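Each chain you see keeps its place in the complex, though not every chain is here.
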Amino acid sequence: MSFTKSPELEMILRTMREFVYTEIVPLERPFLNHDYDTLMPLIAEKRQKAKDLGLWLPQIPADEGGMGLSLVEHGYVSELLGQTLLGHIIFNCQAPDAGNMEILIEYGTLAQKQQFLQPLLAGEIRSCFSMTEPENPGSNPTWMSTTAVLDGGDYVINGHKWFTTAADGAAFAIVMAVTDTAASKHKQASMIIVPTATPGFQIVEKTSVMGERGYGWASHCEIHYDNCRVPRQNLLGSEGMGFVIAQQRLGPGRIHHCMRWIGICERAFDLMCRYAVLREVAPGRTLGSQQTIQNWIVESRAEINSARLMVLDAAHKIDGAGSYAARDEISIIKFYVAGVLQKVLDRAIQTHGAMGMTDELPLAYWYRHERAARIYDGPDEVHKRSVARRILQRYA
Amino acid sequence: MSFTKSPELEMILRTMREFVYTEIVPLERPFLNHDYDTLMPLIAEKRQKAKDLGLWLPQIPADEGGMGLSLVEHGYVSELLGQTLLGHIIFNCQAPDAGNMEILIEYGTLAQKQQFLQPLLAGEIRSCFSMTEPENPGSNPTWMSTTAVLDGGDYVINGHKWFTTAADGAAFAIVMAVTDTAASKHKQASMIIVPTATPGFQIVEKTSVMGERGYGWASHCEIHYDNCRVPRQNLLGSEGMGFVIAQQRLGPGRIHHCMRWIGICERAFDLMCRYAVLREVAPGRTLGSQQTIQNWIVESRAEINSARLMVLDAAHKIDGAGSYAARDEISIIKFYVAGVLQKVLDRAIQTHGAMGMTDELPLAYWYRHERAARIYDGPDEVHKRSVARRILQRYA
Amino acid sequence: MSFTKSPELEMILRTMREFVYTEIVPLERPFLNHDYDTLMPLIAEKRQKAKDLGLWLPQIPADEGGMGLSLVEHGYVSELLGQTLLGHIIFNCQAPDAGNMEILIEYGTLAQKQQFLQPLLAGEIRSCFSMTEPENPGSNPTWMSTTAVLDGGDYVINGHKWFTTAADGAAFAIVMAVTDTAASKHKQASMIIVPTATPGFQIVEKTSVMGERGYGWASHCEIHYDNCRVPRQNLLGSEGMGFVIAQQRLGPGRIHHCMRWIGICERAFDLMCRYAVLREVAPGRTLGSQQTIQNWIVESRAEINSARLMVLDAAHKIDGAGSYAARDEISIIKFYVAGVLQKVLDRAIQTHGAMGMTDELPLAYWYRHERAARIYDGPDEVHKRSVARRILQRYA
């Protein structure tokens, strides 16, 4: 692998791997069985341990209390954490908190940082990001109905959101709302921090997604904002910056997702290989002796390798030249890696037969919930279109 | 369409369609919300209505109280019922009961028919089919560990099964167990009827499948048979016929599944088209104006049409020459239609974006649970191998 | 197969099959070696034999001297002829002559029929169809630059065409040219018969296609029409009917192509299976024992079966209700069968390894020249778009 790892990174990864496979993977069972009473104290315990090991907040700069990794380095870390259903939550780098931390660091006032960022970094609270609306296509971030109107020193927010991930139990939401309908398309919306205890912030329900309503950070809420009033000081950045901040949030966010997906792929690949050498289709003849299974294994290996190289390459470019310079690469890995993920999971399930359908393994969970990988943060089609148009513009 | 429908069939289909879309589709919501308290009385009511309309047991010969349709005709019916999550259960042609009815009609003694078949046909009880074992590959039906040993006038059954669909609430199971380990491979096993109230019949748990343990007919059980003792008269057919009966059960069973899958495809197709003309990606520009969506629609149309023709063609061959003569066709549609199903569902979900992930529509349910279509009743790989070998034998 | 064949058709097919495999397949070698001196007298001899056997003009009504088959029947015949590179030319049902015969029968005046149709039916001359222009997209038949201007009693034609198949050695061309630029889009063009001996009809070159310039009926010409003057009586149908006649010509023409492609698929499938049981990858282990090869075989079998059923279904609909009623089905098979063709040929070549690249077998010829199947008579994309739009209109 040509994106070489420093000895320090190698050591971090070794420690993490040990931690992940020894202590976190066993927590998958209560999670998959919706046994949150068992699960939540264990998560709290492992989070403390992650802190103690100095592995807390891998994606955050050192001066904010994180590990201070480059994006390429975090790529390796995130891939490792992605190998278990609970990796990111335990190291406090899960979506949507990770993205919220980033924009609070970048745009937050001192007061906002003290009130919202500090406890988030400490893992004392969780947050959510409230952007997608059921009535408007998420693929078109400039088309939004939620409004925030200044009234005295307050914003009064009205609107209807859904797929606000992790709202259940969150301390605050960062809400995207239109503050100026007269402005140009990309300057109409702003980001506003809304504590969930604010009157008018109303969770309609945890949406049933792929048969499950989930729990806490692993759920998606439908929310009504009903004359929800917050002080003007809760504006993030300045008015009209909603779109810009959203884009900035999404750039590295997509990289984080891609890295995590590669971790999922590696775990699925590992499970597939283990099962292939173990399971007999006839006495003495293993699944792995079947050429069809061999094809799935090697094709998965090829695709995962290609996906990782592309993600690291994009991370490398972002580290060097920023998200904007790498926007084609980011869009390409967004749909490409999501596609690899779906294929690899599908093969891993088929290899496991009936077992692959069950919740004995995390495969079925990823199969159903990561189907959304091709949808959230811009569906495949939107990313493809953007890149293709930019390419063709160079030829026009 | 060249497989012409008689005017009688046309009328049946019209009546059914009306019934399905007006009265059954609305039951999907409580089903998808696991609200069985609401659902079950409604199902009972609709079942009575299906009886009243003379649409009960479409797959059963007239002299057994069914509609007496040919397999081609049942193909059209089953496709219609498959368009809703609850079609087959309401018309009493759901797996595994439909298959159990068939083999009881064919092999049952008069006593067995009175005790087990009659109430099953009447819809007073449900049943299950207990064949797959966790320790042995379901793809190899001659490899089985459960045993039934004659002791006095009884069979004593010991073994471990899973994916015994619908065992939860069933009145009896038809169990496949080895009765003669010394016999040749295909003659070792027998089918035995085991009332679920028999001591030693023990449901370990409803297996968690794709995040859900399900309910009643829509669940899959792990079962221990622990010195489970039933009278010798509960043997179905004669000793050693287990494999033969299983094969006979699976032949039309696969056709039934394929027909149902085409119904699912048609519903998914319809939902996709409806959404495409409704949902705007920008003011005034619908999803359906996007060429990518158009491609999905027309490719789905082509694949569904091809799938239907192949299933009807196989049904036509079975009607004329029997399952054995059509075994290549059956194997081919088993993997081919399952593949089309997966592709069409995937496109329908992607078209719906976030909405496609939710349980507002049946798409996500089918996406996750019908992933098993490529696994149960013989995984793709087993069917492909069988057909390819038979083809190559003709060249050897 | 549910599209049953009459005993008469069965007998015709038996006779043809014998003829095709015994007498025509051996002619492939000189054809593939561009040895036309050897080939052409043999073709003449086999054409006479086809006439003697009463197998001449299978696609033509009996009262015009053809076999008078229905389109479904011709489907079976055409599939058989398609199994060899030279089937259609020998039975005088090759493109573009077959299409020209059809429109001359439908629209030709008595004089036109005597002069052009009779010798064509008799196989004494060949013809070509001159529509596609290099400067305008063939996918848009209403966009055309060639003009025909009335001058006295003559049309004077000027323009530039290419991919005029079989112009080399043809006695006449049917040329599509704009006769009224002021008319509505679909009424601007007309069809005019132009003897190739007419001054101003100038073959620029046989276009090099996939490395070959070809010969006679198996070549594609670039043509300049340079003040090419023909009598007004050479107009086919009436002025402005060019588009209508072209569409009418293309409908069954697409069916003919699809049927032929299925024949190619069957030949490729047969060659693939023969080689699989013969070729050893190690002493005693044949290619056919490899699961990958088995997968290709059974997937090809499934796809070919599905393609045939769809083509016969479309032919059945045309036989009953006409081309217009079946236009969705025609468009669907056009791209679907072309896709199957490409996949089957690709697998057959891969199975043969280096041998598959050579001209020892017809596979490589079809692989390169039938790549055009996804392009001519409307590229995939155009057909997909038309069908999708019609489907969505029903939902709008």
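Letters A, B and C name the chains as they come in the text, with residue numbers starting at 1 for each one.
As a working rule, contacts are C-beta pairs under 8 Å (C-beta built on N, C-alpha and C of every residue); 3 or more make two chains touch, one makes a residue touch a chain.
Quick caveat: nothing in here was measured; it's all calculated off a predicted structure.
S.K.: With 3 chains in place and all of them the same protein, how many does the whole complex in this file have?
M.R.: Copies in the complete complex: 4.
Note that only the chains that are shown with their structure count from here on.
S.K.: Interface overlap for chain B and chain C, more than half of numbers shared or less than half: same or different?
M.R.: Mostly the same residues.
S.K.: Counting only C-alpha atoms to place each centre, which chain is farthest from chain B?
M.R.: With centres defined by C-alpha atoms, farthest from chain B sits C.
S.K.: From the C-alpha centre of chain B to that of chain C, how far is it in Å?
M.R.: Distance between chain centres: 44 Å.
S.K.: Residues touching two or more other chains, restricted to chain B: which are they?
M.R.: Residues 384.
S.K.: Along chain C, where are the residues that touch chain B in the complex?
M.R.: That would be residues 1-3, 273-274, 276-277, 288, 291, 293-295, 297-299, 301-302, 305-307, 309-310, 312-313, 316-317, 328, 332, 335-336, 383-385, 387-389, 391-392, 394-396 of chain C.
S.K.: Along chain B, where are the residues that touch chain A in the complex?
M.R.: Within the complex, chain B touches chain A at residues 32-33, 132, 134, 137-140, 143, 162-163, 207-212, 279-283, 290, 292, 349-350, 353-359, 364-365, 367-368, 371-372, 374-376, 379-381, 384.
S.K.: List the residues on chain C that touch chain A in their complex, please.
M.R.: Interface residues on chain C, with respect to chain A: 290-292, 295.
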